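Excluded from the complex is one protein chain; the other protein chains are retained at their positions.
For reference, chains read A and B in written order, and residue numbers begin at 1 within each chain.
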Amino acid sequence: MAKPKIATAALSGCFGCHMSLLDIDERILQLFELVDFDKSPIDDIKEFTGPVDVGIIEGGCCNEENVENLRKFRQYCKVLVSIGDCATTGGVPSLRNMVPLEECLREAYFDGPSVYNPSGEMPSDEALPLLLDKVYPCHEIVKIDYHLPGCPPPADTLWEALVALLSDKPVELPYSLIKYD
Amino acid sequence: MNQPVTFFIDGQVIQGQPGQTILEAAQDARVYIPRLCYREGLSNFGACRVCTVLVNDKPVAACTTPITEGMMIENDTERVQNYRKDLIDMLFVEGNHFCMFCEKSGNCELQALAYRFRIPAPKYLFQFPQREIDASHPDIFIDRNRCILCGRCVRASKELDGKNVFQFVGRGTEKRIAVNADQLSDTDAVVTDQAMDACPVGAILKKHIGYTIPVGKRVYDHQPIGADIEDSAVASDT
Partner (left out) sequence: MNETLQDTVTRICSSFSGDRSRLMDVVQAVHDECGHVPRPAMEMIAQELGISRVEVESLISFYSFYTDQPQGQVVIRLCNDIVDRMSGMDRVAQAFSAELGIGFGQTTPDGTISLMYTPCIGMSDQGPAALINDVVVTNLSSDSAREIVQELKLHLDPTRLIKHLGDGNNAHELIQAMVNNNIRLKGDMLFSVINRGEALNKALNISPMEVIRAVKTARLRGRGGAGFPAGMKWEYTRAAKGDKKYVMCNADEGEPGTFKDRVLLTELPDRVFAGMTIAGYAIGAEEGILYLRQEYAYLKEFLENVLQKRRGDGLLGQNVMGKEGFNFNIRIQMGAGAYVCGEETALISSCEGLRGDPKNRPPFPAQKGYLGYPTIVNNVETLCCVTKILELGPASFNEQGTERSAGTKLLSISGDCKLPGIYEVPLGIELSEVLKMAGAEDAIAVQVGGASGQMVAPEDFNRHICFDDLSTGGSIMVFGAQRNILEIVHTFMDFFVEESCGYCTPCRVGNQLLRQRLELIMEGKGEPADLENLEELCQTVKTCSRCGLGQTSPNPILSTLKHFRPVYEAMVQEEKDGFQPAFDLRESLAVSERIIGRQSVHVHS
């Protein structure tokens, strides 16, 4: 029997949730015995090789590339899990939601105290994904099956949830593992 | 001696004192009814509605409704708890609650209620409103992004401090907390006012003492909110 497949992505966030995933310490060996990793920064596979059982998303959506990526995850993954406050609430990047986008960009490229921009132009290269009007939590873009909050979610939370998901059990976390910070 | 009032919460027989509210009488009987705008020692307000219970199938706020003989109260049922979850979700999406860096995290009653109800993420769309902060005071900080309009500061200032530092202004979605001057530093507010301890969330914070309690030692890190009221058996990690 083939091992279940996992894919992970880090969208608009800090990669801290992936660090937390690595924080499961020696259980990571157990994890590799249980599953195969597909598209993920952990194994550096860039594109999906096929359908995946569990997709794990860190970070919210701040630009068009995040949306594309997240939608692809939704299409490829049977179960999709938002991990961390950025994915579940927009998180720190969504602090910009209270400031008009134009002002954010002006501050970043023209007015900020450390900006050096002799051309006086707004970068417009197609390699730079366009920003969305605001930062969205993942479940406002695609349907999400499970949310694991935290900044980052503790390694134990991620481990407990993964084990439950891989053994087809409901994800029911104890009180001490649901934390928003 | 007053005759005790006998009533029922989820089938449990409870005796309370005449004049007590449902919330108070329940609390004395170690039954926790979730609440946010209620605070012992302040007048009852009935704004957050998190303490909604069904009395003979009719919804009322437990914090403002006095007990009467024979009342049949529904408190810890799926239906009632679902209403409460909706209300908590509403408060989260209405404001800008950045728990990950909020000084109040771990000691915040709104967050603690969400934990108690095991809410992994709010179900409504985030509104991301623009709210003003007031950092003018040397010792106190107001961050309206986190304000849930419970009015505890308003009442504490008036009823306990004998001042009138805070008041609501505006109406509906424009409603917000204002201070009795152009900014907080121009009021007679001092950091020792009881109003500064009344905020259930991180909207009114004292400066210079941020993050002093380490993660793991904060009020709601291990015990759900209300556990101190309930029997210890119920309060433990379930």
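Please note the rule applied: contacts are C-beta pairs under 8 Å (C-beta built on N, C-alpha and C of every residue); 3 or more make two chains touch, one makes a residue touch a chain.
Bear in mind that the values here come from a model prediction, so they are computed numbers and not experimental data.
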Omitted chain's touching partners, listed by label: A, B
Contact partner of the left-out chain, one of A:43, A:68, A:111 or A:172: A:68
Residue among B:14, B:33, B:47 or B:108 touching the omitted chain: B:47
Of B:20, B:64, B:107 or B:185, the one touching the omitted chain in the full complex: B:64
Chain B, residues in touch with the chain not shown (by the definition above): 44-50, 52, 59, 61, 64-66, 82-83, 86-87, 90-91, 93-94, 124-125, 127, 148-149, 164, 166-175, 178-181
On chain A, residues whose C-beta touches the chain left out of the figure: 64-65, 67-68, 71, 74-75, 80, 101-102, 105, 122-124, 126, 129-134, 136, 139-143
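As a working rule, only the chains that are shown with their structure count from here on.
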Chain A and chain B: spacing of chain centres that average the CA atoms, whole Å: 32
Residues of chain A defined as touching chain B within the complex: 82, 85, 88-92, 94-95, 97-98, 134, 137, 139-140, 144, 146-149, 151, 173-176, 178-181
Residue ranges of chain B in contact with chain A within the complex: 96-102, 105-106, 111, 114-116, 118-122, 125-126, 128-131, 145, 215, 221-222, 224, 237-238
